[in-house]
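A single protein chain has been omitted; all remaining protein chains appear in their positions.
Order of writing sets the labels: A and B. Residues in every chain begin at 1.
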Amino acid sequence: MLEQAASIAAFVGQGLVLAGAIVTIIGSVGVLRFPDFYTRIHAASVTDTLGAGLIIVGLVLLGGGFFVTVKLLIIWGLILITGPTASHALANAAFTSHVKPLGRGDLRQPSASDEG
Amino acid sequence: MKYFIGLVVALTAGWFVLSGQTKPLFYVLAGMSVLAALWATARLEIIDRDSSPYHRGILLFSFMGWLFIEMIKANIAVIRAIFRPVGALSPGVTVTRCQARSDLGRTLLANSITLTPGTVTLDIADGKLMIHALQGDGLTSDSFTEFSRRSVVAGDERG
Partner (left out) sequence: MLVAAALAIFVSMSLMLVRAFAGPTTYDRLLSVNSFGSKTVLLIGVMGFANGRPDFLDIAIVYALINFVTTIGILKFFRYRTLEVSLSTRRRAVADASGERPDA
């Protein structure tokens, strides 16, 4: 019974890892397809969140003991903290050096200190 | 001092979990690494209440649970947008007010907005966030009220 559960977990884990890898490819396709820098950030963060999440949960299910699980969770935490920080730093650097976001219609470039 | 001791405990626990070593030689190395990390933290001057949020662990975890669900929804939306023609995109910029007062609350809000695919924080100034969104149609400064409210609950002081 326990062995069965372990083999099911391993199977599901491998499936999750593969799904995560496919999501990663989709994110990369988005980075290639999207028209400007700011939209590309959104595509890249798909990899950082859903792709990495699926892969790491899958690897946890594959098993490997306490230390391996903790290390996987630490990697996930690192990705979840550093990913957005790096994206924000990139977006902010691009914004302060006046790379204009592409927009539809009356997209102006408001500054953080206007409006109210 | 309380935060200093908390940091030492966290660093030591982290060291043992990552190394898994119990030989005496490694205790010396552990002590040296903890000291080095403490020195770097002290040099950055970030040993304070916000950088040791152990006392609000449960609140942070429930915030993260809610954030995961939002993240999955947003991921599905962005993946759909990737497969649609580029012309269907409607990127836009909006400014929203950040209700959180503490650094931790503001960081939580800006970081979780950036973490959610489809929205990126461009700039933070005077308690206001400028956000770039992939689907800007129908996006107003009220779109992030729920985010803001929850980050206040998780990050700000009680009351």
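In this text, a residue touches a chain if its C-beta (ideal position, glycine included) is under 8 Å from a C-beta of that chain, and two chains touch if they have at least 3 such contacts.
The structure presented is a predicted model; accordingly, all values stated were derived computationally and were not measured.
Summarising the interface, subunit A meets the missing chain with residues 14-15, 17-18, 20-22, 24-25, 27-29, 31-32, 37, 40-41, 44, 47-48, 51-52, 55-56, 59, 62, 64, 68, 71-72, 74-75, 78-79, 82-83, 85-87, 89-90, 93-94, 96-97, 99.
Note that in this section only the chains that are shown with their structure count from here on.
Across the complex, subunit A is touched by residues 17-18, 20, 71-72, 75, 78-79, 81-82, 86, 89-93, 95, 97, 110-112, 114-126, 128-130, 132, 134, 136-137, 141 of subunit B. Touching subunit B in their complex are the following residues of subunit A: 23, 26-27, 29-30, 33-36, 38-39, 41-43, 45-46, 48-50, 53, 67, 70-71, 74, 80-81, 83-85, 87-88, 91-92, 95-96, 101-104, 107, 109-116.
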